[in-house]
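This report concerns only the one structure given below.
A selection of the complex's chains, in situ.
Labels run A, B and C following the written order; every chain starts at residue 1.
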Amino acid sequence: MMHGEIAALLKRVERGELTAEDAMLRLKMEPFEDLGYARVDHHRALRQGAAEVIYGAGKTPEQIEGIARSMLAHGQRAVLVTRLSPDAARQLQERLPMMYHEVCRVGVFGKPPEPDGHGFVVVATGGTSDIPVAEEAAVTAEVLGSRVQRLYDVGVSGLHRLLHELEPIMRARAIVAVAGMEGALASVLGGLADCPVIAVPTSVGYGASFGGLAALLSMLNSCASGVSVVNIDNGFGAGYLASMIDHLGD
Amino acid sequence: MMHGEIAALLKRVERGELTAEDAMLRLKMEPFEDLGYARVDHHRALRQGAAEVIYGAGKTPEQIEGIARSMLAHGQRAVLVTRLSPDAARQLQERLPMMYHEVCRVGVFGKPPEPDGHGFVVVATGGTSDIPVAEEAAVTAEVLGSRVQRLYDVGVSGLHRLLHELEPIMRARAIVAVAGMEGALASVLGGLADCPVIAVPTSVGYGASFGGLAALLSMLNSCASGVSVVNIDNGFGAGYLASMIDHLGD
Amino acid sequence: MMHGEIAALLKRVERGELTAEDAMLRLKMEPFEDLGYARVDHHRALRQGAAEVIYGAGKTPEQIEGIARSMLAHGQRAVLVTRLSPDAARQLQERLPMMYHEVCRVGVFGKPPEPDGHGFVVVATGGTSDIPVAEEAAVTAEVLGSRVQRLYDVGVSGLHRLLHELEPIMRARAIVAVAGMEGALASVLGGLADCPVIAVPTSVGYGASFGGLAALLSMLNSCASGVSVVNIDNGFGAGYLASMIDHLGD
């Protein structure tokens, strides 16, 4: 089902000729492409308003190539691949043009859009070791069309570094707070900002950080309003949500 | 510092006469009211764009009354009190007009605003037992100026109940997904909607639900994009964030 | 004790000449073969109605060969080896004919039976990364005489992929639902099907999936009736049980 058809269908809904449920279900019943190992969904853009993403972990380069080719062939302009090892990236680049962000292990096929959000997204980290996860968030938001301002190494045990950056914090449309260990960054940012703060616990740390559990629990218990949490090390999810909020309009 | 003064200060920042940090810090150094047992913050509205909220658990009715009076005296139009027991509510109502929502144990002093968001918020539950937490979210969002549509008892083990409500799900500006036990509601909603989904695990259930831990972990691991999570039973936090997103504009 | 003898013994029970307990205990006292490192049980087929299985992890190729030869020598037609590394498989294949399923690391000695169940078993996965565990289930069920239909990558964050396959789901005799991360697949399948659903959490995922714990808890808390759970990554156990249910008759 092509975009034109989808639009026509929706028009009929607007005119009352079709209920929303019926239209929706027709769309859902449309054939997706079954590659055997994956079912590629070519109208997901409709349902979720974003480019398709491939979770690279546990897939072979061949599988990733197959899924990406199928998406690009159906008109997807940019395809993001997360958790892509340098080795797999090299193999993919030999077959298909792909930009690879090594620090966060993200590959991008195709051409990301120009920034078209309503504001900008701040991505902040507590320390230097949180940067890989933060870059996953930042690159994701950029590929999805958001401007991103990075504020790295502004952890709460040196408050002045954070207070020095009050302006972007006060003006952001969404903030991604990336921190391991005690995870207090999200609470402090939540108290300073008046936009949604998406907290990303990281597995950085040792001992009683228990692989990010300490930061996760800390962030879930934040006293600041407007803070919500995604999975440990889930930079992608935070960047996706931040960009989604950045694009919510009028 | 009155609203006029705050505005003047901000004007100076715009004209370049004052840096943002300096302005911010002045605001922060403004006297708050120290009641001994609490420090009431009279320009929080500025910083976080919302009515002040009192977390009622662990406070005596006298303390709650003191904080609320102080807020109302400083011009706050509506004050929300969460986790307020029926007993404490009765004692408060004898002294100060307050609307009390018994099912979610929320009290409201003052007069909530007319809905002024950009869309509406869907609050959905997996089962009947999740309703108290959902109502905390719904009432919070309403008091903060959002229209709310409730979709209760639409758990994923009876999908048709959920598919029957596709229209509001597709049109919402933000969705609050409240579920205990296996918490799968957030993933399914996240796959259907194209707006932020705020997942609230509840402590409903028994045995291996471990007080909401099962639902919490399930929601944190959601494969759907656009889903973030707040603390177990934190209806308030979800309603607050949903309303914040509903008011993000242009 | 040969099959004929077993049958004779059971006849005597039917005729009331022997109590069931006495017969059972005689059988139990029969010599098994003690290889030193393992006690191979040659009348397990009687007690559990299935081919013997060797859990390959933690056994040397020599030990596996010894156990398999002993079983085949006692008339076992097919012997399944689970968790068999490619290296060990290669060593075994040099000595004894064995079919090796690399994706799920299962080896099969001998000749599996023709399908002789009453229906068919559906094996479904939430994502591509769950396929190895799913294949362990599918191959196990096939070796034990069941027909298997695979439905891979039908996770709940893209419901239409699952709804597209309603027919096999409605007709299956038993369903194996394999999913990591939030594990919601089992609940959704449990709500759609009217046969037993055997849920297999997988260790796929990262962060707060805690090695499959999130999926495990989610599945244990399923609101759908007819769902039960086996150990994380235990594809074998689920395939075994599904085939057992497929063979329950009249």
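One rule holds in what follows: a residue touches a chain if its C-beta (ideal position, glycine included) is under 8 Å from a C-beta of that chain, and two chains touch if they have at least 3 such contacts.
It should be emphasised that the depicted structure is a prediction, and the values quoted were computed from it without experimental measurement.
**Q** Can you report how many copies the full complex contains, not just the 3 shown in place?
**A** Taking the 3 displayed chains as part of the assembly, the whole thing totals 8 copies.
Keep in mind that, in the parts below, only the chains that are shown with their structure count from here on.
**Q** When you average C-alpha coordinates per chain, which one falls nearest the overall C-alpha average? Tell me, please.
**A** Chain nearest the centroid of all protein C-alpha atoms: A.
**Q** If you average the CA atoms of chain A and of chain C, how far apart do the two points sit, in angstrom?
**A** That gives a centre separation of 38 Å.
**Q** Measure off the straight-line distance from the CA centroid of chain B to the CA centroid of chain C, and report it in whole Å.
**A** Inter-chain centre distance comes to 48 Å.
**Q** Among the residues of chain A, which ones contact at least 2 other chains?
**A** Each of 216, 231-232 in chain A touches at least two other chains.
**Q** Contact residues on chain B for chain A in the complex?
**A** Touch residues, chain B against chain A: 19-21, 24-25, 47-50, 53, 118, 163-164, 166-167, 170, 173, 191-196, 198, 216, 220-221, 225-232, 237-238, 240-241, 244-245, 248-250.
**Q** Please give the residue numbers of chain B that touch chain C in the complex, ascending.
**A** 126-127, 155-159, 180-184, 187-188, 190-192, 205, 207-210, 213-215, 217-224
**Q** Show me the residue ranges of chain C that touch chain A in the complex, using the header's touch definition.
**A** Touch list, chain C to chain A: 127-129, 131, 152-154, 158-161, 163-164, 204, 206-209.
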